[in-house]
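Missing here: one protein chain of the complex. Every other protein chain is in place.
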Amino acid sequence: MRRSILLAAALTTTLGLSACAGGTEEPGDDTSSPAAAGDSLTIWVDETRQAAVEAAAASFEEETGTDVELVLKNFEDIRPDFLAQVPTGEGPDITVGAHDWLGELLSAGVVSPIELGDLAGDFEPVSVQAFTQDGQVYGLPYAVENIALIRNTALAPEAPATWADAVAAGQAAGAKYPILLQTGTEGDPYTSYPLQTSFGAPVFEQNEDGSYTPELALGGENGTAFATWLAEQGKAGVLSTDITYDIAVEAFKNGESPYIVGGPWMLEQFADLELAIDPIPAAGSQPAQPFVGVQGFYVSAQSENAVSATDFLVNFMATEEAQLALYEAGNRPPALTAAADTASSDPITDGFRTVGADAVPMPSIPEMGSVWAFWGVTEAQIISGAAEPAAAWEKMVADIQGAIG
Amino acid sequence: MSAPLSRGSTLVKGWSPGFLVKLVLMAIVDALGVFAILAAWGEESYGILAAMLALLVVANWAYFSKRALPLKYILPGLAFLLVFQVYVVAYTGYVAFTNYGDGHNSTKEHAVAALLAQNERRVEGSPASPLTVVAQGDALGFAIVSDDGDVLAGTAEQPLEEVDDAGVDGDRATDVPGYEVLDRASVLERQQEVTALRVPVSDDPNDGSLRTQDARTGYVFLPSLVYDEAADTLTDTVSGTVYTPDDNGLFEAEDGTTLPVGWRVVVGFENFLTAFGDDRYATPFLKILIWTFAFAVLSVGTTFLLGLFLAITFNDVRLRGRKIYRTLLILPYAIPGFLAALLWSGLLNKSFGFINQVLLGGAAIPWLTDPWLAKLAVLGVNLWLGFPYMFLICTGALQSLPGDVLEAAKIDGAGRWRTWRSITLPLLLVSTAPLLISSFAFNFNNFTLIYMLTNGGPRFTDASVPLGHTDILISMVYSISGIDGSAPKNYGLASALSIVIFLIVATISALAFRRTRSLEEIA
Partner (left out) sequence: MTDVTTARRGRTTRAARPASAPRMSRAVWMRELGWRHLVGVVGVVYAGFPLVYVLSASLSDGGTLTGSNRLFADVSTANYEALGDTYFWTWMLNTLQVAIATSVGTVLMGAAAAYAFSRFRFRGRRAGLTSLLIIQMFPQMLAFVAIFLLLVGLGNVVPELGLNSKLGLICVYLGGALGVNTFLMYGFFNTVPKELDEAAKIDGATHSQIYWTIILRLVSPILAVVGLLSFISTFGEFIIARVLLQSESNWTLAVGLYGWVSSLLEANWGLFAAGAVLSAIPVLALFLFLQKYIVGGLTAGSVKG
C-alpha cells in the first residue's frame, strides 16, 4: 500500500504540474493587460452622477483610447471605502466626493493635488475655494449645492420676510404644516443651520479669508437663544422629530404645506407644483446663511494613471457640456461659471444660486467630524422636549470640545 | 519501485473507483495549488506562497496517508476556516495594537509621498506652459513653449534649455531636435514616470522645477518640504525646521509640532487602555454592557418561548391546515434581516407609522424615541424576526422526543402539565441548548437590527460620546470606529473593542457549553 501512496502522489504532482504548465501563461499575459499598462481609468460614482459621467467618459474613451470603468457606489460608502482602499493600491483613480471630506482625506494622505492653472478662474470662486487647502487645490468642482426656501406659489404667493411670517402665512393658508423643515429623530443640523446662523451662532470661527479655525463658535448667548427657539418651535408643533426627509417631501408634494426648507435634490418630486425659490427666512436678528456644499472629483494619491486621470478631469469634466450634463442629472447649479450661467436661465436654479451667493462653505477641517455626532441629536432632543434647551446646548458644546480634544 | 511485479496486485487492489475519484480530485487540487504557488512566486507574495504550500502539503499527506483519517473529513472546511476566519481574527487582533485610523491610515512611504505632494507649491506668477513629453534615450524629459514662442527642453539631469529649430504646431512643440517626441500611448504607458518627473528650470534649485499632471500643461513648482532619505527626515525649506519620525507614526519637530499625515505603527496596549481608561467611554460602557446582555438574553428567551408555544400549538396532527399555518408563520424568516429592520422602522414611526396610525387609531406613541419604548420595540422586532427559527427548532425537537418516555409518564398517571414540565421541557432544553447558545452569541452581536432600526437611539442625554439607549456593544464599536463618518476614524480602538467583545462572548459561550454538557449527562 505504501507504494501506491508514493505512486499516487507522484502521479498527482505530475498531473498538477502539467495542468499548470498551461496555466502559468496567464500571469505572464497579465503584465501586458490593460490594468498594468495604465491605459484604463477607474472612477467611483454614485447613482445620480453615473449617467452624466458616463457621457464624458465616452468622449474621453473615443478621443484618447483609454478605457474608463465606472464603479457605482452608495454615496455614503465612498468616503470610508476610499480611505480604506487607496492605501492598499486598490481604490479608484478618481472618485466623486464632497468638499467637506477634504480635511480627512488630506490627513490620511489619499488625495493628490490637482493643478487647475488658469482654469481656476473659470469656476465659481466659492467652489474652488472649498477644495483649496493651504493654497493647493485638491478637487475638480462640478456642482455647488445649498438649501433655500422652496415655496408652493399656489398656497403662498409672497415670500416670507421672517420665520414667524412664514409660520403665520402657513397657518393662515390652512395648511397641515405651516412650514416643513426635516428633522428626524437624529436631528438635521445641516437643514436647520441657516436658522442657527440667524441667531449669530456659526459652528466655527472664521479667519478673514473665510477659512475656518478649530475654535467653536456655536455656544454662548447666541447659541442658547437658538436652542431656546428650537424648544419653542418644538412645543408649538412647527418643528417635529417625526418630520423626516421622506415625510417632508411627501407632505409638500401633496400640497400640505406652502414652504419647505430644502435643496435642488427634492425638485424631481415636485414636478407638478408651481414653485418659487426664496432665501430662508431668518428667525433671529441676523441673515440666515445656509451651508454651501461643493461636489467634485478627487484624484487618488496612489493612482497609477495620474496623467489620464488629471487629463480626464481638467480637459473633459471641466467643460460646459460635461458640467451641464451633471447639472441635468443632479439639479445642482454647476461649478463652472459658464455652465452656471446657462443653467440660470431656469428661474429655480437661479433662485438656488442667488441664495448660495450669500451662503457659507461647509467647514472641511477634520474637527467638523466631531461636531456632527453631537449636533443633530441635541437639536432633536431639544425639539422633542426631551432635554432642557440651554443645558443641553451647553453640554453639547462641552462634549464637542471634549471630542476635538 | 524496486519490484513492480510483486507489488502489482496491491496496486490494482488500491485502484477502486472511489480511489480514482480521489486521485482525480487531488490532481485538480494539486494543479490549482501548484498554479497558485507559481503565481504567488511570480507576484512575490511569499506569505500566500507559504500558506498555499503548507495547505497543499497537508492536503496530500491527509489524503494519501492512512494515519490521518479524521483529517480527511475535516480538512476542506478547516482550510477555508483557517484562511477566511482565523486569519481575519488574527489580523483584527494585530490592528488592535496599532494606531490605524484618521491620520494614521497607511504606510510611512505613502505618508512621505503625500506630505511631499501636498507641500509642493506652484511658483506664484509662473505661467502655464503647453508641454510635450519627450525622451532622450531612456530618460524622459519635457519640452515647453515659452511666452515668446521659444521651445525649451530638458530632463531631470539637464535643466531647461532653449532648443533651436524646433517645430511648433499651434502652441505646442511637435519636433524637438535632440529629443524624441513621445506619442500619447507611450506617455500613458510611462505615466507614473511622467508625473514623477521634475525638470529643473535652471541650475539654481530655488528657481523651482517644471512638472506636469496631465502631460499637456507644465507648471513650475517649488517644494516646501524636502525628504532626506538617508537621515529619514523632512526639512521645511522655508523655516529650516527638521522633522524626524516619532514613536506615534508622525514626523515631529523638536518643539513638538507635527506634520499632518502620519502612518500606522504598533502602539502596544494603548487602545485597550483608552477603551477602559477614558471616562467618556467608561460610563456608557457599563450601561451598554448591561443592555447588551439583557437584549441578547431576552431576545433568545422571547423568541424561544413564542416559538415553543406555537410549536406545541401546532404539534397536533388532528389540526387541519397545520401546514398552511406553519408556512405562513415562517414568512418573516424569508425576509432578509436588514430589510425587515428598515421596514419596521417605518411601521413604528411615531406620527406616520402604520402601527400608531392604523392599528392604534392615531395614537402618538414614541416607539423609537423613548428610551424604554425603544428597547421594547427592538425586542419586539427581534421577536418577529427570530420566532420562526425557534418555531422550526422546537417543532423538530418536539417530534423527536422519545415517544416511549412520554408514554411511560402517561401510564404512570402524570398529568399533561406535569409531563410537560418535568419531561418534555428538560429534554427540549437539552436538545436545543447549543442552538440557544449560538443564538445568544448572534444576538449579542446583532448589529444589523440595531443599526437599521434605531441606530442606537435615543441618545443618552448624560453621556459625552454619541451613544444611545439601544446601542449594544457591537454598534458602540461601530460608532467609535467612525466608519459612518460621524466621528474621526479609529480602527485601532474599534478592533481592540471587538477583541474584548469576542472574549466576553466566547467565555460565556464556552462556559454555557460546558454546563449543557453536564446537563446532557444528567438527562
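Letters A and B name the chains as they come in the text, with residue numbers starting at 1 for each one.
Everything below uses one rule, namely that a contact is a pair of C-beta atoms (placed from the backbone, for glycine too) under 8 Å apart; a residue touches a chain by one contact, two chains touch by 3 or more.
Just so you know, these numbers come straight off a predicted model, no measurement behind them.
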Report summary line: Displayed chains in contact with the omitted chain are A, B
Query raised in the report: In the full complex, which of B:A111, B:A397, B:L467 or B:A487 touches the chain missing from this view?
Result: B:A397
Report task. Decide which residue listed in B:F97, B:F221, B:F304 or B:W344 touches the omitted chain of the complex. Result -> B:W344
Query raised in the report: In the full complex, which of B:Y227, B:F272 or B:Y333 touches the chain missing from this view?
Result: B:Y333
Report task. State which residues belonging to subunit B touch the missing partner chain. Result -> 16, 18, 22, 35-36, 39-40, 43, 45, 47-48, 69-74, 76-78, 80-81, 83-89, 91-92, 95, 100, 309-310, 313-314, 316-319, 321, 323, 325-340, 342-344, 346-347, 349, 352-354, 357-358, 384, 387-388, 392-397, 399-404, 406-407, 427, 430-435, 437-438, 441, 444-445, 447-448, 474, 477-478, 481, 491, 494-495, 498, 501-502, 505-506, 509-510, 513, 520, 523
Query raised in the report: So which bits of subunit A touch the chain we can't see?
Result: 30, 46-48, 69, 71-77, 81, 84-85, 88-90, 244-247, 249-251, 265
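Definition applied: only the chains that are shown with their structure count from here on.
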Report task. Compute the distance, rounded to whole Å, between the mean C-alpha positions of subunit A and subunit B. Result -> 25
Query raised in the report: For subunit A, which residues are in contact with subunit B within the complex?
Result: 1, 3-5, 7-9, 11-13, 15-17, 19-20, 23-24, 26-28, 37-39, 64-66, 76, 79-80, 83, 86-87, 104, 106-110, 112-115, 117-118, 134-136, 185-186, 240-242, 244, 247, 301-302, 304-308, 310-311, 314-315, 366, 369-370, 372-374, 377, 381, 384, 386-387, 392, 395, 398-399, 402-403
Query raised in the report: Hey, which residues of subunit B end up touching subunit A in the complex?
Result: 1, 7, 10-11, 14-15, 23, 26-28, 30-35, 38-39, 42-43, 60, 64-66, 102-103, 105-107, 110-111, 113-115, 117-118, 120-122, 128, 184-185, 187-189, 191-192, 194-195, 212-217, 219, 260-262, 280, 349-352, 366, 368-369, 455, 457-459, 461, 464-466, 479, 482-489
